[in-house]
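A single protein chain has been removed from this complex, and every other one stays in its place.
For clarity, chains are labelled A and B in written order, and residue numbers in each chain start from 1.
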Amino acid sequence: MKGITTGQIKMNIAVLSGKGGTGKTMVSVNLARIAVPSVYVDCDVEEPNGHLYFKPEDVVCEEVSVLVPKSDPDKCNGCRECVRFCRFNALVFSLDRLTVFNDMCHSCGGCSVICPQEAITEYPRTIGHLELGRSGDVYVRTGIMNIGEVAGSPIISRLLDVNTSPKKGITFIDCPPGSSCMVMESIKDADFCLLVTEPTIFGTHNLKMVVELVTEFDKPFGVILNKTVEGEADPSEEYCLENHIPIIGRIPFDRELSNLSSEAKIASEESVRFENLFQSILDNISEMV
Amino acid sequence: MKIIVPVSDNTDDSNVDPSLSRAPYYMVYDSETGASESISNSAKDSPSGAGVKAAQTIVDAGAEVLLTVRCGDRAYNVLNGAGIKIMSASPGKAKDNIDAYLKGNLSELDTIHEGHHHGAN
Partner (left out) sequence: MMKQLLILSGKGGTGKTTVAGAMTHLFRAMACADCDVDAPNLHLIFGNTGKEQRKDYYGLPKAHIDEAICTMCGLCSEMCRFDAIKVGYTTRVDSHACEGCGLCEAICPQDAIEMRPVVAGDLRLYTDLEKGVFSTAQLRIGNGTSGLLVTEVKKQMIGAAEGAELAIIDGPPGIGCPVIASISGVDMVLIVAEPSISGLSDMERILDTARGLKAFSAVCVNKADLNPRLTDNIVTRCREREVPYLGEIPYDPEVVRVVNRGLTLAYSECPAGVAVREIFERVAELLYEGVVE
């Protein structure tokens, strides 16, 4: 029995957690599956996992590139202004030649601007790619960063800009764990943030950090208590209650759910029990916003 | 010829530092005069790219030979490209390693480890 028809709402919901392994991807994937038509965006570009659940079809790849410098040896006079300028240590001058370490470069364009001989120009270099596909009525957008790259933010930014999604429907943004600048990039367009946590003191400690993050960005938020155990004290729940943080859902620890997720299966597809569980969470979210 | 060794402090008696790019100092030994001096290593405080910056410092010091316990791939690219020989040092006194090199008892460093490739910002 469905609540509000989710196809009528258009909004961005970011799903985040302070520590990894709390079930952020499992939650975002299942909610996206229930809320069809919907969009699932995987911003965990270092280790994207959502596509393992969806196995999207009709996948279109789009490369993401950034600009990196190169020096014209005919114009370069070895003054080394660029080496002195670069704060990321991406440039080295040795044997009368400038060498660029591309994977250290942040693409600021500075060396090219300050070179007194105008010897430095920039060219695009691929740092990763997007995979845009569909799994039934879920549009699946995944960002993948090449191993060894410095910054995932340009990929996340492009991932969130790309518009292949339907005009209506909820977009679930699966964020990287932690509270780094990649997480900040992921939530910048979020209308609502779902914080996933677990009932250990570790989970609570890290929940506080993400609460601080979403508060600083003025985002409305609520918490999902995952892996709860009936009859056991839940420090994360206590923290939410003490601080008047809305609890949007409780997912009890369940061996079947855990097993399905470890095999990258979408639990709400496999059993009515889980379908109902995630539907009720979705209904709670709809009521909140 | 100048021989350079990453060291843990700036005294004559110093030990070889286990890190190349984050050693606090480099000892620069001139085999012709027998004199040695310490230069400080600004790379050690870099959040990233320490290997690259350290290699630039070593190149600029005019070193022909480097004695080190370890070397990352970025530093190796720069040093090798500049024609600097990289020899395998043993933990212990820098001076002992230099003596060992001059007697021909050190071998070339054969393990270059993967660099500190970045993940998150």
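Keep this in mind: contacts are C-beta pairs under 8 Å (C-beta built on N, C-alpha and C of every residue); 3 or more make two chains touch, one makes a residue touch a chain.
Quick caveat: nothing in here was measured; it's all calculated off a predicted structure.
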- Note on the structure: Which of A:Val36, A:Val59, A:Val162 or A:Cys181 touches the missing chain? It is A:Cys181
- Note on the structure: The listed residue (A:Thr171, A:Asn206 or A:Ser268) that touches the chain absent from the view is A:Asn206
- Item | Residues belonging to chain B that touch the chain removed from view | 18-19, 22, 45-48, 50, 70, 111, 113-121
- On chain A, the omitted chain is touched by residues 18-22, 46-47, 49, 52, 85, 87-88, 106-110, 113-114, 151, 177-182, 184, 198-202, 205-206, 209, 212-213, 216, 229, 232-233, 235, 253, 255, 258-259, 261-264
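The criterion applied here is as follows: only the chains that are shown with their structure count from here on.
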- Message: Quick check on the complex: what are the chain B residues that touch chain A?
- Response: 43, 46, 48-50, 52-53, 55-56, 59, 74, 77-78, 81-83, 117-121
- In the complex of these two chains, what residues of chain A are touching chain B? 46, 83, 88-95, 99, 101, 103-104, 147-153, 176, 178, 180-182
